[in-house]
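What you see is the complex with one protein chain gone and the rest in place.
So that you can tell them apart, the chains are marked A and B in the order they are listed, and the count of residues begins at 1 in each.
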Amino acid sequence: MLLLPRMSSNLARLLLLLLFAFSICDAVALPGPISDRHRSAALELFAPQHGSFASLEESYEALRIFEILAVREKPDVRATTCPKVLENLVSSTPLKDLFYALKVNGILKCKVNGDIFKDIASRLKATVKDAKTLVDLYYSIGSLLLIKDQASDVDVLLADADGTFHSIKALSQSDGKWRYTDKPESSTYAAGLALEALAGVITLASSEIDQSRVNLVKNDILKLFDSIEKYDDGTFYFDEKLVGGHEHQGSISTTSSVVRGVFAFAAVTSGKINLPGDKILGLAKFFLGIGIPGDAKDLFNQIESLALLESNRISIPLILSLPASVYSLSNKDKLKVRVNTVLGSAAPPLTVKLVRAFSTVAKDSAVIQNKDLKYDQNSGHHVLDVLPDEVDVGIYVFVFEMVLHDADGEKVYATGGQIHVPIYVTGIVKVSNAEIAVLDNDLGSIETQKTLDLAGNDIVSLSANHLQKFRFSFQLTTPRGHAFKPHQAFLKLKHETKYEHIFVVGNAGKKFEIVLDFLGLVEKFYYLSGRYDIELTVGDAVMENSFLRPLGHLELDLPEAPTSKAPRLPPLAVDPYTRYGPKAEITHLFRTPEKRPPTQLSLIFLSLTLLPLIGFLVGLLRLGVNLRNFPSSAAPATYAILFHLGIAAVLVLYVLFWLKLDLFTTLKTTALLGVFLLFVGHRILSHLATTSAKLKSA
Amino acid sequence: MARSTSKDAQDLFRALWSAYSATPTNLKIIDLYVMYAVFTALIQVVYMAMVGSFPFNSFLSGVLSCVGTAVLAVCLRIQVNKENKEFKDLAPERAFADFVLCNLVLHLVIMNFLG
Partner (left out) sequence: MSKKLIVLFLGLVPLLCTCFSPDTPSDRRVLVLLDDFAIKSSHSIFFNNLKSRGFDLDFKLADDPTISLQRYGQYLYDALILFSPTIERFGGSIDAAAILDFVDSGHDLIVAANGNASDLIREIATECGVDFDEDSSALVIDHSGYAVSATEGDHTLIASDDFIKSDVILGSEKIKAPVLFQGIGHSLNPSNSLVLKVLSASPSAYSANPKSKLTSPPSLTGTSMSLVSVVQARNNARILISGSLSMFSNRFFRSDVQKAGSPTKHDKSGNEQFVTELSKWVFHERGHLKAVNVKHHKVGEVDEPAIYRINDDLEYSVEIYEWSGKTWEPYVANDVQVQFYMMSPYVLKTLSTDNKGYYFTAFKVPDVYGVFQFKVEYERLGYTSLSLSKQIPVRPFRHNEYERFIPAAYPYYGAAFSMMAGFFIFTAVHLYHK
């Protein structure tokens, strides 16, 4: 129950995966075989750091890829890697490192002492007997196999091959998967490891393994393939759910592990494993469909699995690919088809037959039937010489079939039956008879009519009001003379305030026509009168001359918007470049100080103000002022003088106060002086009073 | 008619002038003092009319100084004038003392407000 949503989401994921590699069509475009792009990707991904690879596993992967793809510019890492290999070819190294060291040695063929192999072999044989986990068994059996190839004199045969076979088989599940250990979680990846290990056991057995056991394993393989996942275009793959305790293997690792296991097993057993050819072809399509992986391990898994698929005992897939699926009638391209093996080598002699070709809009009638493609020796392509005249521009589906010259080849090769390929036939669509007219609404009579050459650059200038209609028409003809309906036929009216309105131009046969009745469009146009630019866009996937052409202007006079129902104009986009920018500078205008009179005027008036004082003094003199009343005796005179001095002191104090003193000091001093003045003044005034009283009485 | 009015004005003026000459000198001194103060005030007002009242506090202070002085001098004249029956019992020295005190206070205020 839990598996089902997983699988459907896996399907969804694979859909996505394939969509990255292919364009989005009904029948998905075909992946091509391995090409030079893979070779350059291999060099890029497996670039040694400081002359050597990070680990023995990576060294093996790099060297194996360079070997399979026959990469010419491969880096020479022999000098740095061989010492590492020798280092690890000791009994005490962990099984995994030993395994990869032997693998690397198998390719590089470093000089290794024969005794080392003997040493390791005996240890490995002991490990095989005692091993508890599938992974240990896998590495030890694999290492023994490698030693067998590299040192023929060392005895690597297993004493108890049957027992080992049994212990590996015991870990299998009923659905074809295997367990890693006694723990119940099963894994498809483990199945691949187990099958490879079993194949190794069969090779290393001193005496032949019981055929019934081998057949049981063959059944396991068939059951495993029952759980294969597939996509609609015939791609098959294996995927894995998360197994606790082990690294999560994606679909590429899992599928390549199964491929390694199954083909290793098939290579060492007699008799056929009845795996249907379309599943093998589906696996090949899966690996080719990845394109060029960006991860080194994924690239290795892809290339190694394809190498195993290239020549195997079950069924060899043949890949049909088209270098181009877009053909131009105007360029008179020829349809070319290639058939290769997965690694890009030549296919066995065969003929590619075009069973039928039909248009996607008329699926029942075929435009081409039963044509054989000619094989061109020089380029290796199968070529369709000429497309018959019935083939017009449009989207077609071509159905191909491979017919092998050798009748027995059907059993060896998987061709995939009928292959549907979408083909785009493009051409130049003729645009003609373009006419623009402004019609009066009620009568339908033409007020202005102009013809346009849409191939040229001329434009028209029209005017209309809301009571009139606008009509535009043109014709489209395919190269073969039929009617053509493009996917995109838009007429756009753009107002000077940047509001746009788009209309689809409909057609009846070859003739395309659109009539705009402005009376009904007044509200849609937001009651905006003024100049509208007219633009026509016509385009289609199969039209080589799709165009966007300005047709001219239309001065449109619409009535005023009624104030009760004023249309709300939708907001227009603000140009982002003008949105941000520095603001205008502001400087504060200071309050102008009051206009002052010129200093000279003030000085003049200062002197004028002092004039009355002088006038006062003069007047006093004229009046004959005297100081005869000034007391003559000493004491009153002193008091008089002191009194006046006191007054003067107070006045001077006041002047000082004005100049710099503060009020508190002044008041204090004034108080003191005041007391003094009071005393002195009293004295003098009383003296004066008595003097005058004496005078009066006298 | 005009001739008689001008002649009457001249006669009036002469009569006033001779009457005034009869006043005692100390009163004339006070009158002169008052005239002096009033003239100073008038000059300041003319100046203000010309240039505007910019330091208004200074203007007020200057004018108030003159006006205050004039007012106090007039008060002194009233109190010192022997013909004034109202202040018969007030000794002129006492009036003078008041005059001095008020003036000192006036000038303190003026100095504070002059700015």
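Please note the rule applied: a contact is a pair of C-beta atoms (placed from the backbone, for glycine too) under 8 Å apart; a residue touches a chain by one contact, two chains touch by 3 or more.
Just so it is clear, the model here is predicted, and its values are computed rather than measured.
Visitor: Could you tell me which of the visible chains the hidden chain touches?
Guide: Looking at the complete complex, the unshown chain comes into contact with A, B.
Visitor: For the chain not shown, which residue from A:424, A:527 or A:676 touches it across the whole complex?
Guide: A:424
Visitor: Out of A:404, A:460, A:647 or A:673, which is the one that touches the chain we can't see?
Guide: Checking the options A:404, A:460, A:647 or A:673, the one contacting the hidden chain is A:647.
Visitor: So one chain is hidden, and I want to know which residue out of A:537, A:638 or A:669 touches that hidden chain in the complete assembly.
Guide: Residue touching the chain left out of view: A:537.
Visitor: Using the touch definition up top, pick the residue from A:126, A:324 or A:675 that touches the left-out chain.
Guide: Considering all chains, including the one not shown, the answer is A:324.
Visitor: Could I get the residues of chain A that touch the absent chain, sorted low to high?
Guide: Touch set of chain A with respect to the missing chain: 9, 12-17, 19-21, 23-26, 29, 250-252, 290-295, 298, 322-326, 395, 422-424, 426, 485, 487-488, 490, 492, 500, 502-504, 537, 539-543, 546-548, 570-574, 576-577, 579-588, 590-591, 596-597, 599, 602-603, 605-610, 612-613, 616-617, 620, 625-630, 640, 644, 647-648, 651, 654-655, 684, 688.
Visitor: I need the residue numbers on chain B that touch the omitted chain, in ascending order.
Guide: These residues touch the chain not displayed: 25-26, 29-30, 33, 36-37, 40-41, 43-44, 47, 51, 54-55, 58-59, 61-63, 65-66, 69, 73, 76, 96, 100, 103, 107, 110-111, 114-115.
Throughout what follows, only the chains that are shown with their structure count from here on.
Visitor: Measuring from the mean C-alpha position of chain A to the mean C-alpha position of chain B, what distance in angstrom results?
Guide: The computed centroid separation for chain A versus chain B comes out at 100 Å.
Visitor: Going by the contact rule set out above, which residues of chain B touch chain A in the complex?
Guide: 25, 28-29, 32-33, 35-37, 39-40, 43-44, 47, 50-52, 54, 62, 91-94, 96-97, 100, 104, 107-108, 111-112, 114
Visitor: Can you check the complex and tell me which residues of chain A touch chain B?
Guide: Residues 594-597, 601-602, 605, 608-609, 611-613, 615-616, 619-620, 623-625, 647, 650-651, 654-655, 657-658, 663, 666, 670, 674, 681-682, 685-686, 688-689, 692 of chain A touch chain B in their complex.
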